[in-house]
Structure formats: C-alpha cells, structure tokens
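Of the protein chains in this complex, all but one are displayed in their positions.
To keep things simple, chains are lettered A, B and C as they appear, and every chain counts its residues starting from 1.
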Amino acid sequence: MSTAPKTWKEWEKPLIELEEALGKLQELANRATGTERDRLLEKIKGFEKRRDRYLDTKYHNLSAWEEVLLARAEPRPYTLDYINALFRDFIELQGDRRHGPDNAILGGPAFFNGQRVMVVGHQKGRTISERTHRNFAMSRPEGYRKAIRLFEMADRFNLPVISFIDTPAADPSVESESRGISEAIAASMLSMFELRVPTIAVVIGEGGSGGAIGIGIGNKVLMMEHAIYSVIPPEGCAAILWRAPERGAEAADALRLTSRSALELGLADEIIPEPRGGAHRDPAVAAESVGAAIQMHLDQLCKMSPDALKQHRYERFRSVDGLREASPSDLPLGK
Amino acid sequence: MSTAPKTWKEWEKPLIELEEALGKLQELANRATGTERDRLLEKIKGFEKRRDRYLDTKYHNLSAWEEVLLARAEPRPYTLDYINALFRDFIELQGDRRHGPDNAILGGPAFFNGQRVMVVGHQKGRTISERTHRNFAMSRPEGYRKAIRLFEMADRFNLPVISFIDTPAADPSVESESRGISEAIAASMLSMFELRVPTIAVVIGEGGSGGAIGIGIGNKVLMMEHAIYSVIPPEGCAAILWRAPERGAEAADALRLTSRSALELGLADEIIPEPRGGAHRDPAVAAESVGAAIQMHLDQLCKMSPDALKQHRYERFRSVDGLREASPSDLPLGK
Amino acid sequence: MRLGAKSKTPTFSDAFLQCARCKKTLFRREFEANLSVCPYCSHHHRLSAAQRIAITFDVDSFVELDSDLASDDPLSFPEYSEKLAGAVAKSDRLDGIVCGTATIGKLPVSIAVSDFGFMGGSMGRVAGEKITRTLERGADRGIPSIIFCASGGARMQEGLLSLMQMAKTTAAVERCRSAGTPYIAVFTDPTMAGVLASYASIADVILAEPRALIGFAGARVSKQAQVVKAPDDFQTSEFLLKHGMIDRIVPRKELRDTLESLVALLGGGK
Partner (left out) sequence: MRLGAKSKTPTFSDAFLQCARCKKTLFRREFEANLSVCPYCSHHHRLSAAQRIAITFDVDSFVELDSDLASDDPLSFPEYSEKLAGAVAKSDRLDGIVCGTATIGKLPVSIAVSDFGFMGGSMGRVAGEKITRTLERGADRGIPSIIFCASGGARMQEGLLSLMQMAKTTAAVERCRSAGTPYIAVFTDPTMAGVLASYASIADVILAEPRALIGFAGARVSKQAQVVKAPDDFQTSEFLLKHGMIDRIVPRKELRDTLESLVALLGGGK
C-alpha cells in the first residue's frame, strides 16, 4: 500500500507513451504510400487496440484510492461543463439575501430538454485563480442558504431540482463556523425534504461528506461511474484512526466510497457509465449519458403527485440503511 | 413654534413644584393634630385636586410634538415592563441562526393569562449602558430575522403573536445595510402576513417607520394613548422638507402621528387609555389596561379559523387606506 | 396613454447632451440608441417610465391600467397639494407609477414602472395601490409580475398612510407567493428606504442596473449613524451584490433578454 499512486497521472504514464508512439506512427503513415502505408495503418490499429484494452482493463479495475484520485482529477467535467452541455438559458442567481455570494455553489433556473428546471451544483476551478475564486468548491454557509432560496423558488414555480455534487467538503474555516456552516447544511437538507417537486442529485466527482449531502437529498441519487461519495476524506480517516494520513489508500478501501459500493449498499440509485478511460476523455459523451439518465428519472418522477414526491423522498432516506423495521434478531450483536 | 419644548420634563415642572409642596404638607399633617391636622389634610386634598386637574388638562391636550416627547420619555414602561407585568414564564430565545443576537428586539414564548403565546418587542434601555446594550431599540437585521424565526415557530405551535412596538427606527448603520436591513424588515412583514395564528401589535411608545411596522402586521393594531406612529421622525421630516430640523414640532403636527390621528385615519384599531398623567405615573394600571385590551382582541381573534386569520390580516392592510375600490371619482384630483 | 409626453433627458442642446457622470459631450441620437447609457463611462442615465417600457417589452404590447388613480392630500400636509399639482402638470400623469400588462417574448406579464421624475418616485397611497394591484394582477391571472423600482422612499406628506403602503405592498407579494406566480424586481437608480424595505427586497429574483444607488437610509442619516466608515461602493448595486441582497447586475442592453428568459423559465402559476 506504500506504493499507492499520489496522482491519477501516474497510471496514465504508459498511456501517454502509447499515445506518443501513436502520434509518431500517424505522422509516418500520413507521409507513406502503398503497402508501407497499409502496414503502418495496421500497426496503428494494433496500438489503438492496445490503448483501448489498457483503458478498459485499468478503468474497470481501479482501486478505491485510484477512484479517489480520479474523482479529484482537474480535467474531469465540472458542474458548469454539464450545464453548458445539457441546459439552455441558464440564469445564475447569486443572492443568499443574508451575507454574500458564494462561488463554490452556483445555481439558477434553466431549460433541460425544453423543460423548466432549477439547477444547483458545486463548482470547482481548473486554473489556480479559478480554484481560489471557487474556494476549491468548498461552500460557505451562504452557498447553502442561496441553495435554499433556489429550492424554495423551485417549489413555488414547480421546477424540478437537479443538483450536481462535486466538493471535497464544506468550508471548515473560522468564518464559516461563525456564520453557521452546520446550520446551513442541515437547513439545506431540511429544505430539500420539504420540496414537492422532483429532485435528482448527481454525484459527478467528489461527494465529500456534509458538504455534499447538503444539496444531495434527491428522490434519485445518481453517481458517475468514477465519482466517490464518502463520510470523510480517506486521508482524514487514516489520520484519525491510525494517525497516519499517508495510509489514505487503505482508508479508501475500508470506507467503501466508490460508486459500485454505493450502489451495492443501496445508497445510490444508479451508476452513470463513463466513456472509456473516464469522463474527461470524452466530456461530450459523458454529458450525453448524464443527460439521458436525468431525463429517464425525471420522466418517472414527473408522473408523481407533489405529495407523493415528498413522501417518496422521505421514504428513500428513511429506509436507505435497512434499519427502519429492524428488530433485535436482524442484527448480529442484538440480544 | 420656536417655543416648543425640548423635553417632556418642561411641562412637568409645575407638577414637580406642586408635588414638592404636597410632600411638605403631608409631613406637616403627619406631625399635626386636631383641627390643624384637618386643615392641612383639607389643603392636601385641594392640592391633589389641582394636580389632577393639571394632569387631566395637560395630558388630554398635548400637542403632537409633546406626544412625540412623551412617547420617547425614559420613565415610560417598556416592552419588558409589560412582559413582566402581564406574562408568565417568558423564555427569551435569542438565536437568529444567521449572524448573532440583537438586543433591540427580544422575544420568546410565554403564558398570557394562562394562554400560550409568542411575544416579540422592541426593547429600550434606561441607563446609558442599557441604552447602548439595546442599541437605542434600533434593531439590526438579525433582530428581524430572529423575529421571523419566532413568528414561524408560533405558527407551527399555534401560539398567538403579541408584538410590542417601541423604536425610533431600524438601525441605519453601514453594518445594518451590509447585512440587509431592508430585506430583513420586508421579510419580517411578509412572514407575519403568512401566519395562520392571531397577531396583535401594540404600539407602546415610539412607532418609528419601517423599524416599527417590521413587526407590526397585526390582525389588530392597538396604540397606547400617548404612543406615536410615524413614517419619519418629525425632525427628519423638517430637515428634508424645510432644511430645518428644529421645526420638528411643525412637522409633528403635519404628520398626524398621534394615536388619535391614527384611529381617525383608521390605521389603528383601538387606543388603550393611559392612567392620569401617562403610563409612567402608574405602570401597573397601564399594564392592566394593555392586558385587558389584548385579552379582549385575543378572545375575538381566537374564534377565527387559521385561514380566516390570514385572510383577515390581508384584508386589514389591503384596505387600510380606503383606496382598494377607488375609482377616479373618489379622488379630488381624479379626472 | 400619455406615456412620457413631457419626459426629458439631461439637456445640453437638442442634438447634444452631457453625460451626468463623466461629463463628456454625447450625440443625443447615439445616446438614445444606446438606451441612455454613456458610451464612454457606461453610466446608466435615468429613464422615464415611458422610455423604460418602450425598451423592455414587446412593441405595442403595453396596456396601461389604473392610470386614473390620482394622488390626493389626505392629511392636508403643508405645501403638498401644490407640489402634487406641479408634478402632475409637469408629467401630465396623476402618479409616478405606471402600471398595466404587457408581453415580453410574447409571454404576458403584469408590470409596474416607477418614474423618479414624479416627486422622486416616492410611495404614497396611490403608488402603493398601483404596485399592489400590479402584484395582485400577476397572482390572479397566473402571470409573472415585473416591477422597475426607482424611488426615494415613502412619501412623507401622506404620513402614516405612506408607511402602511409598505405593509400593503408586502401583503401583495404574499399573494404572489401563495399563487405561485413569479415576481421579478429591477432596481434602478435610486431604490431607497421604504420601497427597498418593503416589496422591492422580497422579489423572487432581483436584478439591478450597474451603479444604481440602493439603500435603506438616506445619505444624511447613514452618515450620522456611521461608526464604521462606509466603503466606497456603499449603497450601490455592486455593494448589494457583494452582500447577497440581489441576484445579478445586468447592463441595460442585456436587461430585456434576461427578463425574457426569466419569465419563460419561472413561468406562471403552478
């Protein structure tokens, strides 16, 4: 476990070499003619097959820790990438009516396949200045309070809510505590439970504990294939349990934080498959899959009455851990 | 008008002299015997009559400006005085869940004549340090947001709302503006319009513009005899209109800010009579009158259904200015 | 309709005028084509209600309502009747609020536009009544309401009756909420005091034009109360955005499109 990678780029190394080789072959092929050209094209096909095989093998067998690194990778599509690809006429509304704007959570009404919806999501940044501007997608209390405003508006105007989750955690600074980050997260969840419109939460990257579930109360909770969802960052878990933050890979395994685990545990409703090699290799295809999944669930949910939607959401989270009807005999330690 | 008093103490001067004389007579009478004693007691009676006559005459004929000065007088009973006199088991709840406590508006649940109610009111201070602590009863946004919490709680738990109004104005500082004092006042009014429990607002002293009406959306709006209710402080009005803040007395007249004017204009529902010479001369009697008035209106309102209460409040403020059904012919300038 | 019969832009001569902010000389034609925004410093000059309606809503879609509601002088307040008569004569209107119905992107909306030129857009009984009717029309007809704010605050010459307009208009906002009809406010220069502290601040969506003056307390009151020094952008659109009180600052040339999208997105009724 001491050989656990530190970044997703480590396992992309062979890939980069392969693709460099591919590039050179393509150049040669472009200049070649006749059988030489045919030979080169054949070789290219072979290399492409090897690349695809590598991607297939690797990306279907990532360790939990590798999934963590991948979920955090900068080239992955972020909330605004999905909004741009899938939504039309998005109008960001910024006011929390309390303190100020929050750039780590954004939201507003938009058209999704012609349907009026409210979209809310964490937003990461790619460049250093973007990341700072977005506070690394760590929302402060005002982000959740803005989200509450948008949820309530969605309820009044009958707009389904789509939320995109992608945050390492809520902002844990002194300022955030001063303004009640805990209350803001709890109140945001409470507000989502009160809604009488469909809510769909999509974990697109990092589902980081309270900061994530704060906008995650969906009638349906979907996860991208390479997204994670965890009660604590694995490094933090390792630090607390073993006083060894470097044992994050072990903690990642133990925490069962991958999309597959979440599905198995019944905590996610669907995994959205990503293109070969991850969403960042083909964001357009990734967005298409996300859009299709949202549309499918939206169609189902829109058939339900407002009261039924609220009750459905309650039932979903009430029963999610299988304990609702638990009696002593259900549980190993029960007497 | 240049001889307008600067403080309510000016017209109490003759009174103070009278009462000093009374005190001396009483002392003499205590030491005297026989006819001398009878003579002194007779004299005392005479002095008391004179005092009462002075109080009756003066306090039934105060100018608008004198009403302003009296409404602001420190010995007048404040919200906590009424709470202590009329309510039992008052538990102040301080959190606005956003920024911090506000000492200019306080509130919490209490028993009123055995009935569970929510009481909210502006609170002034008497000593310099109390006044500073209470921010001169000028509430900041958090005061109104705390009030909203209490109103919503009252609605959930079916507690009638009693609000006591006594503020020169909402706090106009840079900090208040930063945290949205305007939004807070408006949202507080909005929240009161949403309530499905009885609401009774009592203007006990200064009803200072937006700061006052922010917690003033009562099914019934009562005013103490010597309370005022105004869109702007008369000094401010004079400053804007005539660039002469010293002409406050004139502005007070023009603004029609006395309880009698408010009743005549249909903007107050009842005037609560004060003891001879004002509430401060006998706070216990004043509180008794306030309590009786609240109880009477509460009894009436409690007969109404939750929906009817909300509708009643809407109708009251919708129609308060007589314009609802206005057509051109109703108005002098109409064509 | 007597919309803007006598409305004026800052004058210099017939063909030229001077920017109120940067003082540069501007061609009137260019200036008006640019929606009265200075091409040099992008200062958004005040618009009359008529101009605002013309540049915002679908051509010829505006139907004015309640134009015959006239302010009067309920308290016999000194000098008020004269001032009112003057404002009426100057504007050829009976009040500073112009309201009615219109369409935007072909969708029906209930609208009100405040004209700062009419006694500083101050809110008396009639202004409050027109705002209230606008919001109620939105609620009753199941269509969005759009209000352009421009006001110094409550009209003190109507005393407590003006203060009551804060409550009355707020009650009307509650009707929109109950009906599930959207209410969009646009803060233009200036949006102050009793207007800001009532119906304006509790709109579902709040847009503001750049650098508009927006605040609770008049500059004088505010200065007296200042313990903390006011920041340079105090009581501007930018200050309010920074403090979460509004949703977007929208340059005038994008305002129409933004409103059109919002109306389409937030829809009408449940």
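Throughout what follows, a contact is a pair of C-beta atoms (placed from the backbone, for glycine too) under 8 Å apart; a residue touches a chain by one contact, two chains touch by 3 or more.
Being a predicted model, the structure only gives us computed values, none of them experimental.
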| item | value |
| --- | --- |
| Contact set of the excluded chain (shown chains only) | A, B |
| From A:38, A:175 or A:299, residue that would touch the chain that is not displayed | A:175 |
| Listed residues A:85, A:239, A:285 or A:304, member touching the removed chain | A:239 |
| Absent-chain contact - pick from B:12, B:67 or B:142 | B:142 |
| Of A:185, A:200 or A:222, the residue in touch with the unshown chain | A:185 |
| Contact footprint on chain A, counting only the chain that is left out | 170-183, 185-187, 189-190, 193-194, 209-210, 212-214, 216-217, 229-232, 236-237, 239-241, 250, 254-257, 261-262, 265, 267, 313-314, 317-318, 320-321, 323-324, 326-328, 331-335 |
| Interface with the undisplayed chain - residues on chain B | 89, 91-101, 109-111, 116, 142, 146, 153, 156-159 |
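Assume only the chains that are shown with their structure count from here on.
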| item | value |
| --- | --- |
| Chain occupying the most central position, where position means C-alpha average | C |
| CA centroid of chain A to CA centroid of chain B, Å | 55 |
| Chain B, residues touching no fewer than two other chains | 179-180, 183, 187 |
| Residues of chain C engaged with two or more neighbouring chains | 177, 201, 243-245 |
